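Report on the structure given below.
With one protein chain held back, the other chains of the complex are shown just where they sit.
Residue numbering begins at 1 within each chain, and the chains themselves are lettered A, B and C in the order written.
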Amino acid sequence: MSIQPILIAAAALFSIGIYGILVRRNAVMVLLSIELILNSVNINFVAFNAMLSDVFLNGQIFSIFIITIAAAEVGIGLAIVLMLFRNRETANINEFDLMKW
Amino acid sequence: MSSFSFLDSGLGLTVVVFLPLISAIFIFLIPKKQEMLIKLITLGSAIVTFLVSLVVALQFDFNDAAELQLGTKVSWISSINSNYEIGIDGISLPLLLLSTFISVLAIIYSFEHLPEPKNAKGMMSLILILETGMNGTFVALDLILFFVFFELVLLPMYFMIGIWGDKTVRSVSGLKNDIETRLYASIKFFVFTLFGSAFMLLGFLGLYFRGNKTFSIPELIELGTNGAFTGTFATLVFAVLFLGFAVKVPMWPLHTWLPDAHTAAPTVGSVLLAAILLKLGSYGFVRIALPILPEQAVAWAPAIAILSAIGIIYGSLACLAQTDLKRLIAFSSVGHMGFVMLGISSLTSIGINAAMIGMVAHGIITGLLFFVSGSMAHTYHTRDMGRLGGNMKLLPKTGAILAFTAMASLGLPGLAGFWGEFMALLGAYNPLPGLNVTIFRSSMVAGAIGTVLTAGYLLWMLQRVNLGEPKEEWIDQELHDADNYELVAWIPLVILTVLIGVFPKLIFGATNDAVIALVAKAFGG
Amino acid sequence: MVNQNFVNFLAEGKPEYTDGGVIAEFTWLIVVLPFLAALFITFLGKYLPLKGAELALGTVLFIFLYSSALLYEHATKGIANEFFINVGSIGSYDLEFGWVVDGLSIMMYFVVGTVSSLVFVYATNYMQGEIRYTFFFTSLTLFAGSMLVLVSSPTLLQLLIGWELVGVCSYLLIGHYWEKKENSSAAMKAFITNKIADIGLMIGIIVLALSTKTLRISEILYQSTHDYEDIKTVAYLGGVLLFIGAMGKSAQFPLHVWLPDAMAGPTPVSALMHAATMVTAGVYLLGRMFPFYQGMASEALDVVLLFGVITLLGAGLVAVVQDDLKKVLAYSTVSQLGYMVTAMGSGAYTAGLFHLWTHAFFKALLFLGAGSVIHAVHTNNMSEMGGLRKEMPRTFSTFIIGTVALAGLPPLAGFFSKDEILASLNHEGHNIYFIISVLGAFITAFYMTRAVLLTFFGEYRGDGHPHESDKMMTIPLIVLSGFAIVAGWVNIPGVYTGFTTWVTTRKNAIVEYHPESFDLVAMFSGFSAGIFGIGLAYYVYQLSGKAVDGDQKIKIKPIWKILENKYYLDFIYFKFIIDPVKITFAKFIDSFNTNILDRFVNGVGVTASKAGDIVYKNLDQEGIDKVLNLSSSGTDTIGSKVKLIQTGKTQQYLMYFLVGVIVISLIILLVL
Partner (left out) sequence: MTIVTAISLDLLLPRKLKYIVALVSILGSLIAFVPIIFQYANYSSPEILFEGSYVIDKFSLILKGLFILVTYLTFLLSVNFVESDEYYQGEYYFLLLSSLLGALVVTSSRDLLTMFIGIELASTPMFLLSGWKKGDQKSNEGSIKFFLLGVLSASLILYGFSLLYGVTGKLVFSDIANTLIQSDLNQSPVTLLSAILILAGIGFKISIVPFHSWAPDTYEGAPLPVTAYLSVSSKATGFVALIILISKVFYDSGQGLGIILVFISGITMFVGNLSALQQTNPVRLLAYSSIAQAGFILAPMAVAGITSNYEDGVYASVTYLIIYAFMNIGAFLVINLLQRNIQSDDMYDWGGLAREMPLAGIFAVIFFFSLAGIPPLGGWFAKFVVFRSLLSTGEIFGLSLGIIGAINAVIALVYYSRISKIIWMDSPNENVKSNNDTLIPSPLRVVGFVSLILTIVSGIFPGIFSNLGEASSIFFNS
């Protein structure tokens, strides 16, 4: 089967993620959107791997690394969000604008 | 110039350049309390520096003044092929001596005359760093080295003006709220000069890349005089060099930082500024811009001549309008440096010689003028000539020296100032063949008129400050005439003024051959 | 253009002379000594019994003796020699000082020596108890030195130096009483006026030096008398420029304005500088360069002649209306200088110098006499004098001698010199000028007689009891009156013309007309003019009633007014030159500096920080909102998005990010 649909799907996922990052107010949702982006990247890698029938499976290895790192990042992200929530009783990232000039 | 005849390993010059810096660092380590110790060390090192420079001068072979002597060439920044290359010839020697000498006097003066906030430690170390910068610029034969020293003087002067400067608040045209003179002046001075030199650095790099990757001035001169640099490239490079040097000189219309800096600076500061820092620019023209880019020099000479003529007239007229004593002298510097540049622009051996002696003379005379005016401002707590008067009666010694210096400054024959002016005019009447004679002769006439205006404002200044009956506000006041520190600092300059005036060979003896060689090499004239 | 018969003359060779031997070699002594003396007087004078006056006196006496010795040597052997010291070279030019010993300079040495010795003696008494007594002698000595530097100079360079030094000394001396503003202003006026003239001299020197490739006067003269091409081209220009310089020092119209004001100085100063020495510098310059003028720049001589004649008449007329005794003498000096310049202009080298020589003596005499009078009555105004001949017999008699000498009656000095000038004018065929000069002689006689009558005759109009001055003052008067009588006898046409040989004995030969015997036309007219002038004045101021009313009789209102205002020259200068420069231009430049240049510079700074403000606030911090708001104003769909987007900073930053990416990719993929 051709690779285009998959790539398009990945791109779509990427864009949705971006949209989410920009539009959702809740920090958690933003984190999730980022997850989406990372997954789109994963799809890319796997798809390419398949397309190129890469014997070293570089793509798949890469995607595994990405998954792990994504997990770590979300962890950190949640930690920060928690901390914020503790201090501000809100997870709405748009309310964090102390440091206007 | 390409083949060096090293009489020694350049040790002497190295000492002359770096001894002050070293002692400055040493002074940093001495606790503030021991003022006397600090002052003595400073004075000692300055005197030693001066003596060493004298020794160097004695070693200098005057029959061979055209050659760069007593220098050395040690690898410095190998990766860009920039070397610690130093040496002196007849052109740089007098200026070097001037610089070391004036520094000594400046230090002697500031022994007892530190403006608020006293802090001898700071002031002394700044003077020493400044001296390193000045001496270094005069001996450096490598563009990068030259640049570093050229810039090294900025910081000390910036702080000298900014910390010890005049604290009166004044309004500045174009700025909404008023500002302390010293702050405005210091940053103006700093930014102006950096503006010039930042572009100058680009110019140096341009030369570096066209001149098969060397920063060595002698080698570049070799190349330049053999026409290596031509066309738009050369025009651009000369333009930026001009910018860098002309700001320092300062040439009209890049002079506006000067009056403010001088008015704001403490006495020692303005003395060093007038006596030596201004010379860095004109020296740069003679040492770098002219011989490396002769073609462009010829192309630019008329412009420079016109600017100088404007500077002369402009400066003198501005002087006539001043009520502030130090500001008046500052503007007079614009006029006098105009003569220097006029001489340089003529591109003849006469003109450039005139410029050289003009630099030295201006250094001595204007330095002295700033000494005197500074200490008067210190005594009267005002520089407003409207309030001064009868100074001759109140402070006879100071007044007498002021009068003498004013006479010297208006180019009185028999005193140092005369040679610079007269010979500059002499050079400008017959510029290098091929230059537009009309322009130069009219600039010469302008210069000649300038001499009259100069006499005018200086005599008027004398009339307002020195002569007449003292104003009653001073009569019952306790005013101190020049004390010994001041006299020790001033008398040598007076003597020097007379000596050079009567026996200009003191300067020409060194410069003439070098200048002739330079002109012959660069312009074949 | 080259004066042809002159070149022919040269073929015949120069007059005889020797190198002068030791006495010439050591002439530098008289030049250097005054400066040393001045130094000592300044620093040690206070501690000496006579407050340093003795040092000054010793110096000038030495000068006097040495110069008389020289003069004797010269009169007997004839000396022409010059010595050079190299003080450095610039380019191909040697800068040389030195001293020249020849007829001209020796004559000047002698004049300077004699007059200054007498004036110094006079001054020791006259200045007694005056403020800054010691410093006065310092500057007086300095002045003598500078004058000697000037007249002894073998190079144009040294000439210029002496020239300006003389100017400065005059500044010091005129402004001696600088507590009062008008005095220091007068000093400034003198200095600046001279400085202006010096532009001419400077440029003239530059022109000549560059065209002849040398600064040595004798060399320049040699070239100009041997038809060198380079100098020929600039000869006229150079000649006129040099003369402009001379106009300054020798107070030629219209640059004479400084001299009358210079009377603000103490009288001895006026006697020394503004009668005998300083003002003769210009004439000396013309004399020194005379071969050049004759050889190359004879057109320039016409200019010289013109100005000379104008001066001698104009100044003479003004002298008539002066009430200030010293002013009368001042203007008469100007007019006499006019005579000398006229002589030079008419090519009468010897005549000019001869008048310089005689005039030096009797004018010094007159000034000192006036000083003695003023010293007695404490005023300068003749309207407050009168009848002093009884109180001050010696002053009176000597003053009379001076007057007669000046009026040009035989056998006194003035007669011979003035006669020679008239003779040469007549010989050269300058008829109008001749007539004017005769008229000038008449006027001279008139105003001098007027002065005498107003001062010494009638009854005393001032207050207090004037009495004869001290010996120290009267002796110089007597000596000088002696000179005023005999000085003319050294050059009597047909009888004894020693003076001519003196001054023409120099390295560069002079050719000119020497009257073999008296030119009767000239002699008669000059003489009668003198007599007539005296007679008329005597009639107006003595026979017909009181002397003070004399002015009223001859007063022709308009002319009188013009004269009293000195042709409005000062007015014009101040109105149209000094004030504009000093006030208008200067102010303009200053405001230009602060309001244009500085404002511009500061403006750059301000603009930078403004730009910073914009960049930071609008672009860096909320620019994206702005951009999007702009774009959003279009369609609602975006607008709705925008509402979502621009709500907070974090997402705004994210927005930045992506917009950045998109923009860049667009640029790369589409543009590049």
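Methods note: a contact is a pair of C-beta atoms (placed from the backbone, for glycine too) under 8 Å apart; a residue touches a chain by one contact, two chains touch by 3 or more.
As the structure is a computational prediction, the values presented were derived from the model and not from experiment.
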Considering the complete assembly, the absent chain touches shown chains A, B, C
Of B:22, B:80 or B:169, which sits in contact with the chain we cannot see?
B:80
Per the whole complex, from B:187, B:299 or B:502 the residue touching the absent chain is B:187
Counting contacts across the full complex, list the positions on chain C that touch the omitted chain.
605, 608-609, 611-613, 615-617, 619-620, 649-650, 652-654, 656-657, 659-661, 664-665, 667-669, 672
At which residues does chain A meet the chain that is not included here?
7, 14, 17, 21, 27, 30, 34, 37-38, 40-41, 44-45, 47-48, 51-52, 54, 58-59, 61-62, 65-66, 69, 72-73, 76-77, 79-81, 83-84, 87-88, 93, 96-99, 101
It is residues of chain B that touch the chain not shown, namely 28, 75-80, 144, 147-149, 151-152, 154-155, 158-159, 162-163, 182-183, 186-187, 190-191, 194-195, 198-199, 201-202, 205-206, 208-209
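Everything that follows uses one rule, which is that only the chains that are shown with their structure count from here on.
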How is the touch graph of the chains shaped: line, ring, star, complete or other?
line
Looking at B-C and A-C, which pair shares more C-beta contacts?
B-C
Go ahead and note the Å separation of the Cα centroids belonging to chain A and chain B.
65
Per the C-alpha means, the centres of chain A and chain C lie apart by a whole-Å value of 96
Multi-chain contacts in chain A: which residues touch at least two other chains?
none
Which parts of chain C, given as residue numbers and ranges, touch two or more other chains?
none
Please give the residue numbers of chain B that touch chain C in the complex, ascending.
172-175, 188, 191-192, 253, 256-257, 259, 314, 317-322, 348-350, 353-354, 390, 392, 407, 412-414, 418, 422-423, 425-426, 429-430, 444-445, 448-449, 451-453, 455-456, 459-460, 463, 467-469, 502-509, 512, 515-516
Quick check: in the complex, which residue numbers of chain C touch chain A?
616-617, 621, 641, 644-645, 647-651, 654-655, 658
Interfacial residue positions of chain A with respect to chain C in the complex
18, 21-23, 25, 93-97, 99-101
